[in-house]
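With one protein chain held back, the other chains of the complex are shown just where they sit.
When the chains are written out, they are named A and B in that same order, and each has its own residue count from 1.
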Amino acid sequence: MITYIIRRLIAAVILLLVVTAVTFGIFFILPKLAGQTADQLAQQYIGKNPTPADIAAVKANLGLDKPVYEQYWDFVKGIVSGTTYNQGPTTVRCDAPCFGFSFKSRSEVWPQLVDRLPVTISLAVGAAVLWLLSGIVVGVISALKPGSFFDRAAMGGALAGVSLPIFFTAQLFLLLFSYQLPIFGRTYVPFTENPSQWANTLFLPWCSLALLYAAIYARLTRSGMLETMSEDFIRTARAKGLRERTVVTKHGLRAALTPIVTVFGMDVGLLLGGAVITETVYSLAGIGQYAVQAIRDNDLPPILGVTLLAAFFVILLNLVVDLLYAVVDPRVRVS
Amino acid sequence: MTNLSKTGTALETPPGDGAPRAFLDVRDLKVHFPTDDGLVKSVDGLSFQLEKGRTLGVVGESGSGKSVTSLAVMGLHRLGARGKNVRMSGEIWLDGKELVGADPDEVRRLRGREMAMIFQDPLSAMHPYYTVGHQIVEAYRVHHKVTRKAARTRAVELLDRVGIPEPAKRFDSYPHEFSGGMRQRAMIAMALVNNPELLIADEPTTALDVTVQAQILDLIRDLQKEFGSAVVIITHDLGVVAEIADEILVMYGGRCVERGPVDSIFYEPQHPYTWGLLGSMPRIDREQTDRLIPVKGQPPSLINVPSGCAFNPRCPYADVPAGDLTRTERPELREVGSGHFSACHMAPDERTRIWTEEIAPKL
Partner (left out) sequence: MTEPRNPAREASHDDDAAPLLKVEGLVKHFPIKKGLLQRQVGAVKAVDGIDFEVRRGETLGVVGESGCGKSTMGRLITRLLEPSGGRVEFDGADITHLKTAGLRPLRRDIQMIFQDPYGSLNPRHTIGAIVSAPFRLQGVEPEGGVKKEVQGLLERVGLSPEHYNRYPHEFSGGQRQRIGIARALALKPRLVVADEPVSALDVSIQAQVVNLLDDLQDDLGLTYVIIAHDLSVIRHVSDRIAVMYLGKMVELADRTSLYQAPMHPYTKALMSAVPVPDPRRRGAKSERILLRGDVPSPIAPPSGCRFHTRCWKATQVCATKEPPLLELAPGRRVACHHPENAADQVPGDAPLASARDAVALVGTAPPAAPVPPQAPAGEQ
């Protein structure tokens, strides 16, 4: 079991390194290949009408004229232990993890991300709890009575949930339950300040996200459960004289949920990297919104930061899933 | 074989209320499944009796209805998503209680305690996420209000009895950590943990190697002597029933075509399908035969069961009885010897002649 964990951890670190390399390549090597010179890159840091001296200084400072591998090394080192930029007489310290400075606001990227992370986490985790519970409950009931009215209605609803785009449902919710009927607020308040206000504002975003995901999870749970309930070990459980409730929950659901755990980890990981549409529609200052803004401004460092953060979450959650898998399924532990 | 006449006569003339019943008494059982393609008549009018301490071997090919019958006795068809669809009729009496019409929860309380079952593939029949010990403890505690510790003691004891070395240690192993034979032993321990009076074993050795099969059959035989329960063993292997059964029931197309004491079925079989089974089988205990005598054609569809005798399209003697009898009228089970019943239109003398002159010499 311990070697299993260590192996997973090492794999995760290697994967992260690969992600940084690829991201770095996309942001720094591709422009070069596309014909951008180091001067042009440096110019983006300075703004309009730079003097050649300025450009040269920035270039030297950021190491833009160094060989690519050195640049990558500096980049990784910055993330791990921070960097110090010498800008003439003043030195600027960028603490670890250093993702550089925004072209636009000249502010460090990392503190910006840290600022916005609670919003995104609140959104993602709240929605995840909601969709996981509702999706599984609906899926299980559907699977136990396939073809029943409930099953048909739920699966029809699920189809609608999957097909309705989130920007539509989000706008609709906002219009109905916030503008028309002022039930829910629109200003984000941190949980630590006022939990009820926090939940009140986030409820609609949670619902919009959860509607989509719950639909997917209901269908997943239903098919997984249908398959599990026809397994031989379910027949054995029944032959022991167990109550049907025990058979369904203890023997059926546990086996049916295992594959769902995998998908769940992926989905939450992805959302932690920013729920772009939801955050935009509900004006939540989260990671997704930050990314959208950066893309609009052609602001490379924040985009890079968000990309790496998102990749980090996906890898982290996958790691958690792998470990959970080993806890849930004893057969995984052996290999 | 002293009580065979009792079980035999009950078959043709079902006694009224108050008449003595066999420990397990199945009467005119029908299990039908409606499907998109039509009504699947998996079991279509099956009757048999079994006393405690005796072993009944149910023989037939896939689709003959033998497994469906066992699940019907256990009341397992009515459960789950497909439970609503199944159409069951007839009577199943277990120790004086009728099960087909009984309250499902009452049947559930009997399940695992008075009647238990062993399945074919012990790897898929055990839950992969729970330890073997836990699964046995669970079976015990559904029916007994005891502490975990007491249940564990009982489970270890059973594991020991079925021949699992170091039972206290293996208690905490998962099914995948057991070998095939050990898993089937654990499965048997699980079935026996509540001292059931009826044990149904559905192809208990089919998934096992031949040396392990011999061990498991030996174990089942010993345990039956010890517990005195009634055992129904379902198999396609005539060798297995010859080893273990007191009586044999041959099924074809959802019905019983022949049943009787094990010796009668093997040495004086009265149904062409039974002859076919015996002739199809290569025998390790006989002189080498040049060719096997297969049953021609394919097993019948359970949706469109052939009219008349279901076996008539494959029967080499379908034209022996006069007229179109075999294709128009379904033969009923008739007693042809002490406790020996057969459902065939041919006259008993004719059958005896064919068996002794044409079939037996070629086996």
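Quick note on the criterion: contacts are C-beta pairs under 8 Å (C-beta built on N, C-alpha and C of every residue); 3 or more make two chains touch, one makes a residue touch a chain.
These numbers come from a predicted model, not from an experiment.
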item: Residue in contact with the excluded chain [from B:V156, B:V231 or B:C309]; value: B:V156
item: Absent-chain contact - pick from A:I6, A:V129, A:A153 or A:V327; value: A:I6
item: Residue in contact with the excluded chain [from B:A102, B:L123, B:M281 or B:V320]; value: B:M281
item: Residue of B:R78, B:H236 or B:R330 in touch with the missing chain, whole complex considered; value: B:H236
item: Those residues of chain B which, in the complete complex, touch the missing chain; value: 61-62, 149-150, 152-154, 156-158, 160-161, 167-168, 179-182, 195, 209-215, 217-218, 222, 225-227, 236-243, 262-263, 266-267, 276-285, 288-289, 291-296, 298-299
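Convention: only the chains that are shown with their structure count from here on.
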item: Distance between chain centroids, defined by C-alpha means - chain A, chain B (Å); value: 56
item: Partner chain A, residues of chain B touching it in the complex; value: 71, 74, 76, 79-81, 108-113, 116-117, 119, 121, 124-129, 138-139, 142-143, 174, 176, 190
item: Touching residues (chain side chain A, partner chain B) in the complex; value: 143-146, 226, 229-244, 247, 251, 254-255, 328-331, 334
